[in-house]
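Apart from one protein chain that is not included, each protein chain of the complex appears where it belongs.
Now for subunit A:
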């Protein structure tokens, strides 16, 4: 199939950017979206142009590196699918496809479609863990965990930290990301001792990192490739109120 892509090109963090249009001809519908960009890049290199920089790694939808806003939607048109798992058969011959980076105050552009998401790591540093230094653990069966809690914790823990939720949010909020970690750890008995400090510290860290506030717009969960539900934000707010009231 023959398509056009309009891609955000920005040579560096402080440079201005613009959309540039490229023709991609004869691309197989079986190619993935990133493979289509690979093919385009090969042509750009041989023509002496600068290839498009983009983040990607596992190309299996699990590492969370890939991050493109496609036709205005974080990760593109297919539900619960990362950019790397999107295939060209979801588009039509002759389509013009817009490709942009995540856009959020806390995720500055480094180059083209590559953004800096280290702010997510800062939120985890603030409390997204259970303190259990190596060697201190009791036998794994010392504390049974009800299956429904373990399953719910797992669902929340499937977050891949891609940042689509932030890119989709009109406020650039990281609330869904933070809520998923709060739920994962807060549902496990091992996570109880730090439950109050965790929620307070992580929320402070996300404010400090420049993420916006949550207004329950719900765009985050719509684009989340792992389907993390909006209800976890409610759970976070409830945890936060309880934690604050104990202070």
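Going forward, contacts are C-beta pairs under 8 Å (C-beta built on N, C-alpha and C of every residue); 3 or more make two chains touch, one makes a residue touch a chain; residues count from 1.
Here is the rule we go by: contacts and distances are computed from a predicted model.
The listed choices are "4Fe-4S dicluster domain-containing protein", "Urea ABC transporter ATP-binding protein UrtD", "Permease" or "Fumarate reductase/succinate dehydrogenase flavoprotein subunit"; the UniProt protein name belonging to the chain that is not shown reads "Fumarate reductase/succinate dehydrogenase flavoprotein subunit". Only one residue in the set A:56, A:75 or A:235 touches the chain that does not appear here, and it is A:56. Contact with the undisplayed chain is limited, among A:20, A:45 or A:244, to A:45. For subunit A, the residues in touch with the chain missing from this view are 11-12, 27-32, 34-36, 38-39, 42, 44-46, 48-51, 53, 55-65, 78, 81, 85, 87, 89, 110-111, 114, 116-118, 120-121, 124-126, 128-141, 143-147, 150-151, 153-154, 157-158, 160-161, 184-185, 188, 190-191.
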